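The full complex has more chains than appear here; those shown keep their coordinates.
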Amino acid sequence: MFKWLDPYAKPETLYRICGLWFPWLMTLAVLTLLLSTVWGLGFTPADYQQGDSYRIIHIHVPAAIWSMGAYSSMAIAAFIALVWQIKVAQWAVGAIAPIGAVYTLIALLTGMAWGKPMWGTWWVWDARLTSELILLFLYLGVIALSGAFADRQLGAKASALLAVVGVVNLPIIHFSVEWWNTLHQGATITKFAKPSIDPSMLWPLLLGILGFALLLAALTCLRLRTAILLNEQHRPWVRALAQQSVHKGSVPQTNAGRGV
Amino acid sequence: MAVSLVSTNLLTAFALCCVRQDRVLFDAVDLELAAGELLHISGKNGAGKSSLLRILAGLATPDEGQVLWCGKPLSDPSSNSTSQSDFASSLCYIGHLSGVQPQLTALENLEFWQAAFALKNTDYYAVLATLGLAGLEDIPCQMMSAGQQRRVSLARLWLTQAKLWILDEPFTALDQGAIKLLQQRFKQHLEQGGAIILTTHQAMEQQFPQSRTLELVYRW
Amino acid sequence: MPEFYFESLSAFWQMGGYALFVWLSFGSTYGLLAALWWFSQRSQSRILQDLAKKQQREHRVRAQQQLEEENNEPKT
Amino acid sequence: MVMFKAAFVREWRLLARQKADWLNPLMFFVIVLTLFPLGVGAKPNLLAEIAPGIVWIAALLSVLLGAERLFKEDFRQGTLEQLVAARDPLFPYVLAKISSSWCSTALPLLLISPLIALLLGLSTAAWQAIVLSLLLGTPLLNLLAALGAALTLSADKGGILLALLILPLYIPLLIFASAAVDNATLGLDYSAQLAVLAAMLCLAAALVPLAVLKALRLNVG
């Protein structure tokens, strides 16, 4: 199965590919995010109900959506790692988790900043808010677990398992607005048939969503490269890379003979 | 060719490689073990003996290479699990840790192992007596001396019918008498067509002329 | 091409009275994202240095092992 | 089946010898419950209002308290390693562990639940709902606790990490269980919530033992 994927699963190849993609993805992400922010902040009309506070939507919604998107991609990677025992997938879990955690934190913070003017309080124990908080805990759990073992590989495997198990929370977050009546509003843009949002407001939002996705991809590439180096350090190709960096003089010659 | 290989060798391993803490412990280790053979894995502290045993016992997966049981690969995720559980049921693994639950008595420990490892022999009293533990059968193991606890854990070797024994430093904490007893049991097992892989820092050649030694070199 | 919605720049900064919330959320978002990028970048650039250091340590150990062997040889 | 029985018997022997293992969570539970009337002040209707939540949180935490020990001993002694090497007995062993941990942590809670109802001034209907929801919910708690224990087995800092991993997974359970009891106190029907609990239990019972197995193999290997 998926035999065509095998060359990409080879760490060395993937390291090169990520290195190639990262600059492009990062540039694109920064451009899109900037565009969406400037457009959303200055060039769209204010909401007739919420006034200018609604502009928070341009980061709140992308961050919230991709906080779950990052979790799903992490869980998919984890599943692949567990079933087909592909090491790269296992390292991808650890690479994505901090990004997802930051996205979740952003969704929470912007949500709180939006909730204060709208609902009159920074925080309520509402189903969606709580479940998003739980998502943050899940991310933190994955990160903590992967760092809790003396053996790095074991940590990666264990956190992959946890990531898979935690998937049960995703539907709960998404459908919480429907299952429990909450303060938080229901789907507005995901109802693609008839989006309940004005098109002039929609574009910057869609750009924001795209930007967050690109940033997720770019940062994953960056972090995955680090993870590959870290885990493949006994391989000749990594050793050669390290030697090169010494010759370039980027490493100070340490006091090697300490004590001996 | 392949068929003859299958028929003579119980356990075969190809090109095993183990990486721990980003250090290659060993690389391209090949080994074959036929019925009636004893394989002594020797090497300095930290050479990777225990790691090799854990790979052979199926506890850890090798970073590269394969282990075959009766010609069928073990670690391969696609291989059918019957060959794996066939292997598991013909294996008796005792590691550095004894597996003796200190709050339970020797007898209770044996009873549990009987169920867990499907041991056929249930003549616990006789075996414990052979091991010099007569009268200590129903004393919690934590009240025994280090060597006595080790004896309890080795009692499994008198009860099991497994073909392949993998033992990590089985002579630890044993006195000379117990070591002799264990060596006799090894001989008996080998004569009955079993195979043994063990590590120890004591010399084995005098006692077991038929043994082979695999020397692992400590590599930094 | 959409037009600039606010009348003046100061109106833009005031965000219709919601300045605190809007700027707080945008600020914290970009702050967090920048921090994330910085940490990831830093660990990426550090790792090769760490590896090189490790290799130096290996050389140290090798040297010591050789020394040991030389010491042992005359005895045996 | 033989193995399940043997492992179960072994657990009971260990529990009988090491009483702190099951007495401590129970004591903890009772203390938490007595603390509340003391800490909150003994206003009867306030107590009755928060009672279901408190009972559930106490149950949850006392399961959590006992969880860390679940596989630790066997891991240290090397028993687990040998079971993993032997492959087949691992699954019945895990089942026996989970069920005996339920017997030692949740069963006592159920048994003293009438006492709790008395202490917190609960109505019979509410007490019934609590018992029913505990009956359906606590096995789930134990399953998840076992998963956490297996995951953190060879981790450096067990207890708190385990709590961090598992508490988020408990939350859906907590929500439905306390909704059931709330409905019961209001005299409403709560069979829907119980059905959800039952469904969650079935799902978990089918999947979690496999995940535990996998986690144990990982940690031992």
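Order as written gives the chain letters A, B, C and D; numbering starts at 1 within each chain.
As a working rule, a residue touches a chain if its C-beta (ideal position, glycine included) is under 8 Å from a C-beta of that chain, and two chains touch if they have at least 3 such contacts.
These figures come from a predicted structure and were not determined experimentally.
Taking the complete structure file into account, the protein chain formula is A x1, B x2, C x1, D x2.
Assume only the chains that are shown with their structure count from here on.
Comparing chain pairs A-D and B-D, the larger number of C-beta contacts belongs to B-D. Per-chain CA centroids place subunit C at a distance of 41 Å from subunit D. Rounded to whole angstrom, the centroid-to-centroid distance between subunit B and subunit C, based on C-alpha atoms, equals 47 Å. Mean C-alpha positions place subunit B and subunit D at a centre distance of 37 Å.
Counting partners per residue, subunit B has 22, 61 as the residues that reach two or more other chains. Of all residues in subunit A, those touching 2 or more other chains are 151, 233, listed in ascending order. Contacts from subunit B toward subunit D in the complex involve residues 54, 57-61, 84-85, 88-89, 91, 93-104, 108, 111-112, 114-118, 140.
Across the complex, subunit A meets subunit D through its residues 82, 130-131, 134, 137-138, 140-141, 144-145, 148-151, 154, 157-158, 161-162, 164-166, 168-169, 172.
Interface residues of subunit D facing subunit B in the complex, by the touch rule stated above, are 2-3, 5-7, 9-10, 13-14, 17-18, 73-74, 76-79, 81-89, 93, 220-221.
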